[in-house]
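With one protein chain withheld, the remaining protein chains of the complex are depicted in position.
We just call them A, B and C in the order they show up, numbering each chain from 1.
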């Protein structure tokens, strides 16, 4: 596996998706050649360490953002504004510089000739977009996506909103069992909020379906050195804290010790 | 004496003087009516305490800046860029907002029918400008100003630069004794770097001339509560740490305990 | 303001009430000794404060430390005032009458002695005065050698001191603790056992800054007291730890700049909070914290008691 590198790249394009979501595009063929679906970059607006700035701006941590798309090095990051770091990213425009560390993490295992379900919630959408592009030729793919309101919804096969403003009213897992049965799903990829992933795992275990989940964690280094981003992985009797940034972010769902997360 | 107030005022004009010096003008008749030469304001670019700023900018201390001019409330601050705080101020333009605490300090005692010498160095110029406007009708006034290079020099009667680029080559005090004798000086006001003030005091004491010096100090509150800005004032045997922001910034030069500063 | 907003403010008034051991406070907002005085009250209505704490007084006048005494760092302030003050006699003669005159909120007198006997003597002198609602016993100033700070670092000395002070007063007896100790909970427990009615924490951390170009210390004394934004995580940890082991109320301080900071300390166990360095970077900090806290409590339909010490871990 390639080791994460540090890079500075200009933003070549910025795209608005909805009130809270936007995409930042960079372009680098060499970087693109290393990326796999499910991997991510730690990114940040270029921090300038000036002698005498207008106001001292504290350099802040990089934030982990999945690779949303990668067309021969045209790499996109689809980002939801939630706090300080993503807000700072949301201020960037074409021409501004991004600092990047990556590609990081293991990525999703790819498959062929399977009946695949993608299930995502909110900002869990981006990694699955890149993933489905690699999957659709070789597999049957059905994608369920849910969010709180319409502004959390993006193109897919089945949409859910909690307020019912777009698609079906409820949560993405509400009709999951039926879908699995009807479509004879034999492989699941999921990414989204904790509650959704846990519920999806419960159901996939019930039907004994292979299931990979991409997890989130607060990160400092993003390259495996600080052990700050761990989650409990293994069996009920024998588990360890593994690093989301290195052994993850994708784990076999049944190995994730949800009960102690 | 009026107690310092906290105000926010728009900058109505910004003026460039030289590479390092600029003037910020505000306009408030009520504030203007309270100001006296030698007093100062603690000022700062308006700090916005946002929930999710681009980068967290640490709110920083206000900086003490003399009243450079005051024409019926058209108050000017003439500022030299030296560090973080003055640099932040140097980024401001007309329309931006200034936070101000003041007018603070005692100010210069005014005089009539005297033969007055003003002596200033570098950023010690501004308070003497406001002062001389109040003095010139009633007194004979002669102003010596010195600086490192030409960009530290502003209108006055006698200019000195260390590099000789403008006026006489040397320091403002170099020919002071002659000036005192020739012009029969009987009152001195000074403001500028420590070395200059100390030397001017040595000479004024030699000739036993009444002499008021405006001192600088690093400040936190600017209103007399923190005791952070003190200087030793009194006689050799009996002195105390007095606050530049409250009992000062103007002190009788012979009471300043230069030897322990 | 519409009637509804006015109504809200009054309700918030109810919800903002808190108390120390003896003292009732109309708001949980106090001011930390040495960072605030009557001059600050020119900026806003003092009624946003639940108490007023004056600068630490010593028995004899103190000249204080040689300047420079201040330096602003990336994330806070280093000070080296050295407890400059006019001494207790002058305080009683000049300052106290002015406080009585101008204050409508409770007055807490901060003082420091150079021995247990001197602390007791000072307390007796102050007890003879009216218009004082309580004391903050400063055993934790990092800027005075072998005086304030020595007391604050040994549990047995603190216990003895507080036990001696306690019988002398019925007023609020708040002990101000130093963060520069191995285990603040030992000192806190000793103060409580001795009879303290409340605790104040934290005083300044040791701090230093050097001019990288010249090697000159930024303050004359070298090591000073470090306060402000950068010490908030430390203050919060020590507040939490202390709240776990004592039953008396805590006035928490250290890097509190806004109402969100204040809430963090209340969750962690503080009954009241004090603003210090914040005054220097935001002259309106106190009323803004009052408004923010009030709004939070109202909007979430909570009282101080609901959140005090209610912080959780999962």
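By our rule, a contact is a pair of C-beta atoms (placed from the backbone, for glycine too) under 8 Å apart; a residue touches a chain by one contact, two chains touch by 3 or more.
It should be emphasised that the depicted structure is a prediction, and the values quoted were computed from it without experimental measurement.
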Residue of C:21, C:207 or C:249 touching the missing chain in the full complex: C:207
Touch with the omitted chain, as defined above, among C:268, C:290 or C:304: C:268
Option from C:36, C:135 or C:240 whose C-beta touches the chain left out: C:240
Residues in chain A touching the chain absent from view: 3-6, 47, 49, 58-62, 99, 101, 217-221, 223-232, 240-241, 260-261
Chain not shown, touching residues in chain C: 73-76, 78, 153, 180-183, 205-210, 212, 214-217, 220-224, 226, 229-234, 236-238, 240-241, 260-261, 263-264, 267-268, 296, 307, 310-314
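As a convention for this text, only the chains that are shown with their structure count from here on.
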Chain B and chain C, separation of their C-alpha mean positions in angstrom: 34
Junction residues of chain A - those touching two or more other chains: 56, 58
Of all residues in chain C, the ones touching two or more other chains: 74-75
